[in-house]
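First the structure, then my questions, so here it is.
Heads up, one of the protein chains got dropped from this complex, but the rest are sitting where they should.
This part shows chain A:
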Amino acid sequence: MSSRDAIVAEIPRLRRYARALTGNADQADDLVQDTLERALEKWRLWHSARELRPWLFSIMHNLFVDSRRRAGRIDYCDADELDEVPQRSQAGDALELRDLDRALALLPTEQREVLLLVGLEELSYAEAARSLGVPQGTVMSRLSRARSRLQSILNGEAVPQLKVVKT
């Protein structure tokens, strides 16, 4: 498999992760496009498919964090501010998607990233740590907090509904 083919083969997974991370299909594809451009610029060595994935996720992570920082340093936002997802004919699926988009948006970015890399993208803890540039112990503590917080949100329990703006 050529290097281009190897990267192209990862696009569906990058899109899935970006979609869940941003909660918005257009933003997700913008992020994927930026990630691919950066990846092709930085492509120096042969990466086996095994190493390629965490590397691509790490590029996406850096771009995502930068874009959030530029966009006003909002770490997580109020549920009322989220866009309404248009209703589709498969109402059940659309509602489920909207519920999850909203719930994920209520997680701090660092927790959401870990939760998605491990729970959705099924990266190992070591791969998630490499993707995010943090120690594995940090991945574990974020994962633990993310899961209990998501559980509270999905159960409709009270969670902080604050808009935290870092200054």
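The definition used in the following text is that a residue touches a chain if its C-beta (ideal position, glycine included) is under 8 Å from a C-beta of that chain, and two chains touch if they have at least 3 such contacts; residues count from 1.
The working rule: contacts and distances are computed from a predicted model.
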item: Chain not displayed: protein name in its UniProt record ("Phosphoribosylformylglycinamidine synthase subunit PurL", "Hydrogenase", "Anti-sigma factor RsiW" or "Response regulator"); value: "Anti-sigma factor RsiW"
item: In chain A, positions touching the absent partner; value: 1-4, 7-9, 11-13, 15-16, 19-20, 29, 32-33, 36, 40, 43-46, 49, 93, 96-97, 100-101, 115-116, 118-120, 122, 124-125, 140, 143-144, 147, 150-151, 154
